[in-house]
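The excerpt is restricted to a subset of chains, each kept in its original location.
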Amino acid sequence: MENKRIDVILNEVRDGTLSIDKAKALLSSFEDIGFAKLDHQRQKRTGFPEVVYGEGKTANQIISIVLSLMKSTNRVLATRVDDQKGYQVKEAIPEMEYNSEARTLFWKQPDETLCIYEGYIAVVCAGTSDLPVAEEAAVTAEAFGASVKRIYDVGVAGIHRLFYYLDDIENATVTIVVAGMEGALPSVVGGLISNPIVAVPTSVGYGANFQGLSALLTMLNSCASGISVMNIDNGFGAGYYAMLIHKNHRINF
Amino acid sequence: MENKRIDVILNEVRDGTLSIDKAKALLSSFEDIGFAKLDHQRQKRTGFPEVVYGEGKTANQIISIVLSLMKSTNRVLATRVDDQKGYQVKEAIPEMEYNSEARTLFWKQPDETLCIYEGYIAVVCAGTSDLPVAEEAAVTAEAFGASVKRIYDVGVAGIHRLFYYLDDIENATVTIVVAGMEGALPSVVGGLISNPIVAVPTSVGYGANFQGLSALLTMLNSCASGISVMNIDNGFGAGYYAMLIHKNHRINF
Amino acid sequence: MENKRIDVILNEVRDGTLSIDKAKALLSSFEDIGFAKLDHQRQKRTGFPEVVYGEGKTANQIISIVLSLMKSTNRVLATRVDDQKGYQVKEAIPEMEYNSEARTLFWKQPDETLCIYEGYIAVVCAGTSDLPVAEEAAVTAEAFGASVKRIYDVGVAGIHRLFYYLDDIENATVTIVVAGMEGALPSVVGGLISNPIVAVPTSVGYGANFQGLSALLTMLNSCASGISVMNIDNGFGAGYYAMLIHKNHRINF
C-alpha cells in the first residue's frame, strides 16, 4: 500500500472532505494493488501485444477474442494456430497476417511502428525441420517490436555454414538457438559468442531422441556458459524471453 | 580475416619491406582469427573475471592457477571449492575471500571498483537448503561486478514472505530464482513480475524428487512466461547468465 | 465371526431346535463375512451412488447397466463417457443428466435430496484446459451429495485471481486442486490454507511435461504440508476421496 496516498485519504477523512464510506472503498481497493499494478505496467510497455494461445480453441473462439482485443490494444498475437484455423480467422479478419510456418496470426494498428527497439535478435536454427519452432520464436519477437535476423539451417553437421554468419550472431543483443536431434548447436554457438543465448530444444528426431528429451538434456548440460533453456518446442517462450532482455534497447522516437 | 591488415601486408610484400616468409607467418596467424577475436573481446569486457572450476582440482592446483591469473587480470573467481580446500587456498593467498556457503574463492585488484553496474540482480531462494546454490549465483554475479539483493527463504509454503519483498524483486534488472523440492517458486514469481527470471532447480528433496528432476521439470513447464532454466544446482551458470543480461547497465565512471 | 450368533446357533443345536445340516450351512455362510459386511456398509451409506466406468463400454452396455442400477439404488453416476455415447444414453434414458465437460452421466431418484452434507468442497483449477478433470471431480462430489464451489482458472501465472477467492477456499471442508503443466498450484494453495488438499495432476502441457509426469512430481514433492496426490487426470478419484473426508458433515434431516 502506498503510504503517500493513505496519507492523503486519512488527511481528507480528518478534514471531513472525504466520507468514511468513500475512504473505506478507496482503502479496500488497495488490497489487490500488489497484483493489479503489474497488469497496469504491462499495458504501459507499449508494443507488448496481447497474446492468444490458439491450441484447443476453435477458429470462432479465436476470432471473437481477437476482435475484442483489437478494440483496446495496438498489437495482437495468436500462437499455435494451424492452417485450417488460420485461414478461417484470416477470412474473417483480413487485416491479420497468418504465418503458416510459425502457426501464428498477428495484427497491429496501421499507425503502429512495427520495430521499436534498436539492434536485433538473432534466431538461429539447426535444420529445416526445426523451422516451425524457430519461426514461432522469430514472429513472437517481431510482434513485440523487435527486429529479427533469421539464420537457418546451420546445424553442427555442416559447421562452416554457422561460421559464415558468426558476426551476425555476435552482434545480436540476444540469440535464440533452436535445435532438435542431439541439440548440440547452442553449445557450439555458446562457445563462440559473448551475448546471452536462449536455447530451445525441439521434438524433431527419432529413436533415442525420445520426443526432444535428448536435445533438452544436451542444452541443460552445455559446457558453454551463457545458455538458458526453454521447454521443448517452446518457440513463443523463447521469443518472449529474448524480448525481456532486448527491451532495454527501446528507441526513443 | 581483416581486409585492412591484409592490405598492409600485401603492400609491404610488394614494396619488398616484408619478406615472403614473414608475410606467410603473419597471414597464417590469421587463421584462427574468427575464434581468437572472441577471446580478445572477452578480455576487453573489464570486470569479467577469470573463473576457475574447483571440482576435481587439488588445493595446490587451485593455488598455482590463481596466482598465475592474479598477474594478468583484475578479478579471479573460483567455484565448487569445498571448506578444506578453501581454507588451504586462503592460507596460501590471504587476500582471497573464501565464502564457505557458496563454496567460492574471490579476489580482485585492491584498486578495482567492486560494483561497476547500475541497478541490481535479485537472488531469490525457496528454502534454507537451497542456500549454497543461491549463494554461488549471488557471489558469481558480485564477482562480475553486479550489485546483488538476496531474498532468501521465501518458498511458496509461506507465500506472504515473498510478497513482502515483491517490490525489491520487481525492481531488479533480472531475478535469479533458486528452488528445490517441487520448484514452484519461479512460476509464482514469474506471474508477479515483468523482468526476466533465471530459474535454477536444486537437488534438494527426497523420494520422488529424483535428485532435482522434479524441480527441473516444473521450471521447464512453467505456465508463466519470462522464465528460462539452468541445469540442476548450476548456481554459477545462473549468476553468469544474469550478468549477460545485466551488463547493459554499465556505469560510466 | 460374530460370537453372539455362534452362541445362538450352538445353543439351538444343543437344544435340538436346529438340525446339524442347517447349522453347518449357517456357519459356512459366515466364511465370507469379513468381506461381505463391507458391501453392506457401503449400501448403508445412503447417498453414495453406484458408479459405472464408461471407458471401453458401448453406449448400449452403459444403458443396460444404468437401467438395472436404477431399480435398486437412488443415485447412479457414470464417468468417462464421451459426447457420442453420452447423447445416446441420454436419448435412451432422458432423466439422466449428461455433463459434456466432465464426461459424466448422473441420475437420482426424483425424491432424493441432492445435497445431504453441510459445508462444501472447493474445486480449484489452474487453467481452462484442466476443466474436464476438475469438472469430473466436481460432478462426482455432487453426485455423492456434496455441495461444490468451483474456482476455475486461477493458475499461478496470475496469482492475484487466486487470492480473490482465498476465503472461499479456506472455508471449504476440503479442497481439490487440479493443475497441469508445472502443477505448482497445490503448493501455493497449500501454503495459504489449513484444510486438507487433494491434488490432481493433469496431462495438459507439452514437451518436457511428459503426459503429466511433471505436474505429478511437483505435487508429490510439495514443500507445503497438507497435500495428498491422485493419479494423473483422476478427477473421479479426487471427488470420491474428498467425499470420504467431507462425509463427516452429514446433515441430519
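Chains: A, B and C, in written order; residue numbering restarts at 1 for each.
In this section, a contact is a pair of C-beta atoms (placed from the backbone, for glycine too) under 8 Å apart; a residue touches a chain by one contact, two chains touch by 3 or more.
Fair warning: this is a prediction, and the values are worked out from it, not measured in the lab.
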| item | value |
| --- | --- |
| Copy count for the complete homomeric assembly [3 present here] | 8 |
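To be clear about the criterion, only the chains that are shown with their structure count from here on.
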| item | value |
| --- | --- |
| CA centroid of subunit B to CA centroid of subunit C, Å | 51 |
| Centroid distance [mean C-alpha coordinates] between subunit C and subunit A, Å | 41 |
| Chain centre separation in whole Å, for subunit B relative to subunit A (CA means) | 25 |
| Interface hub residues of subunit B, defined as touching at least two other chains | 192, 220-221, 225 |
| Contact footprint of subunit C on subunit B as seen in their complex | 126-127, 155-159, 181-184, 187-188, 190-192, 205, 207-210, 213-215, 217-225 |
| Complex interface listing, subunit C residues touching subunit A | 129, 158-160, 163-164, 206-209 |
| Residues of subunit B touching subunit A in the complex | 34-35, 38, 41-42, 45, 163, 166, 170, 192-196, 198, 216, 220-221, 225-232, 236-237, 240-241, 244-245, 248-249 |
